[in-house]
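I have a structure I would like to understand better, so I am pasting it below and will then ask my questions one at a time.
Note that this complex is displayed minus one protein chain, with the remaining chains in position.
Chain IDs A and B follow the sequence of writing; residue 1 opens each chain.
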Amino acid sequence: MAAVIEVSGISKSFKAYDVVGKGFLSSFRRKYYSKKALNNVSFSVGEGELIALLGRNGSGKSTLIKILTGILFPDKGEVSVLGFDPWNERIKLAEHIGVVLGAHGQLFWDLPPLDAFEFMRKIYHVPRKAYERRLNTFLDALEIRGIYKRQVRTLSLGEQMKCNFVASVLHGPQIVFLDEATIGVDLISKAMLTKTIMEMNKSENVTFVLTTHIVEDIAMAKRILILNRGSLVFDDRKEKLEGLFGDRVRIDLQMTTDVPREYARYGRILEKGHNYVRLEVSKKTLKKPSFIKLLSSKNVMDYRVSEIGLTNILMKLYSSMREKRGKGGGGHV
Amino acid sequence: MFRSVEKAEALLAIGIKSSLAYRLDYLFFFCFRIIFALLMLFVWSAIYFASNTQSIAGISQQQMYAYYFLVGVMFSIMTISPSDQLQSDIRSGGVAIAFTRPINYAFQLFFYSLSVDLLYMIISIPLLVITAFFVALKLSLATLVLLAIEMAIGYALSSLISFMIGSLAVYLTETGGIMVVTWNIALLLAGGIMPLSLFPPLVSHVLLLLPFQMFIYTPVSTLLGTMTSAEAAKEIAVGSVWAIILFAVASLMWYRIRKSITSAGG
Partner (left out) sequence: MVWLLYSAIAVINSFIAITIIYNVSAGISGWSYYQMLLLAASTNIVMGVSAIFASNGGWAIITKMRSGGIDPYLVRPYTTLAVMLSNFGDVEQLSAVAGGLIMFAYAALNLRISLASFLIFAVLFSLGLSVFVMFTMMITIVVYYIFKSGHFLFELNDIISNAGRYPLKVYPLLGQVVFSLLLPIGIASYYPSAAMLSEASPVGVAEVAIVSVLLFWISHRLFYSLMKKYTSGGG
């Protein structure tokens, strides 16, 4: 698989400030500092890949996307997207990529999405027939045929998002970057977008890079990159991430009496209430005869075993990175 | 070349469509230019009456009235659109969206701003016609050609100044105040408050060497016939030199600040 994105050792810092003091005088006193948004990040993306770029707020996801698309200039390192230098060859690169930033970036607030589609057709020089064919496909796939001639300001967030997506990909890009593109969007609209993205990835071999901190959006990705405080801490298949803490399961127990203390021996108590406990145990523990005997006791009214979801895996990951930082460590997982 | 023309045409079209969502603003612009001219008509009537004269600094009463109506026509050249748009894009992060398109950002800014201002220029034409009718302006072909050149240079100059001020939004939180201040100064120096010929001779001479005279005073004087073709040609030359200088400065500013543009979020 040929690499369409190659990133080598990029770093980027921003100047920011904290106000000093309190009250009226704090408006005049500032303490400036340099915030490192990206720190020596390297990776490559092959053609047709669908990758999710995760990270907490402020981890550097948007900064990375903006460097890849030529909006920002890295302080250090090298970037190549489809063989172009994004900063120096921005306009040439722009003709081959689509970028979705926010809900309505490419749309014009006082005009219908159709006007934005026409505008994009002209600036990307999309032949009329190809444009109409693609537009019709998207109008049906995303169910926006009834709204694409209405003023953008009258559309809901989900409708704006879908139309913005269409505007960004009408020209048939080879790579599509989506930066937190589904924040606040309803479930149905999100599902339609996901389906359309996966269809484009499969049938047109379009490479997708989506940044998100919403776990549900990760489902369509096969490969995950995780940024933490500007550093790339994870770059591997999704299954590998699930396997990090995947040897553990969650067990919810409903008892007829108060929860006996001995349960704490088998795992970590996540939640405890009146006649109820939620435990996190290893899969090995589930097979232990002594544990099975406990579960079979007459005090146990009901129990349920479930896998630890990706949300919790990520929370554990962030938590472990925080702990490592506290101990003076913190690096690649 | 053809692709650039197509992109320019697309930008103009979308800009005009967006602007027409606020059609009434253009009507208001037209009405208020007339109201302003009428206000100044009454003020100068009182001044001429009190002075008991038909001519003040070589300007007749009728010429003075016509001057302010024509100021209203030329007002459309003084654009703040590039500054407004640039500041808005930088503050909202919209500059990021613009950078994802296969068009040079300055090119986008200029043509989108032109589309907004073009409508103001079009709405000013009836005002020119009304003034020409009432004041019996002699609009020869040569006058109109000179006028077109002067207005084009004037618009280019005001766009460049507006762009340069808007660029400061990278370093300053708010440039709206600077824009208002600059435009108020420009209005005075352009002859928008009163004809430059009323200023003391030395001051008037200096003002005619600045770029602002191309916004209002020179085109209006050309229309009124108070400036000869030779004088107009000289002012066009002055304006052209300023256009080259300001273009170079604006290009350098943009090259330097482009790397500093940051967008919200990480």
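One rule holds in what follows: a contact is a pair of C-beta atoms (placed from the backbone, for glycine too) under 8 Å apart; a residue touches a chain by one contact, two chains touch by 3 or more.
What you are looking at is a predicted structure, and each value in this text was computed from that prediction instead of being measured.
*Asks:* For the chain left out of this view, which of B:L24, B:L202 or B:I244 touches it?
*Replies:* B:L24
*Asks:* Going by the contact rule already stated, which one of B:I193, B:L210 or B:I257 would touch the omitted chain in the full complex?
*Replies:* The single option touching the absent chain is B:I193.
*Asks:* What chain B residues would touch the chain not displayed?
*Replies:* Those residues of chain B that touch the unshown chain are 22, 24-25, 28-29, 32, 35-36, 39-40, 42-43, 45-53, 56-57, 177-178, 181, 184-185, 187-188, 193-194, 198-200.
We take it that only the chains that are shown with their structure count from here on.
*Asks:* Under the stated contact criterion, what part of chain B meets chain A in this complex?
*Replies:* Listed in rising order, the residues are 3, 6-7, 9-11, 13-14, 17-18, 21-22, 93-97, 99-104, 258-259, 261-263, 265-266.
*Asks:* Could you list, by residue number, the parts of chain A that touch chain B in their complex?
*Replies:* Answer in residue numbers: 14, 37, 57-63, 66, 69-73, 90-92, 94-95, 97-99, 101, 105-106, 108-111, 115-116, 119, 122-125, 151, 168, 180.
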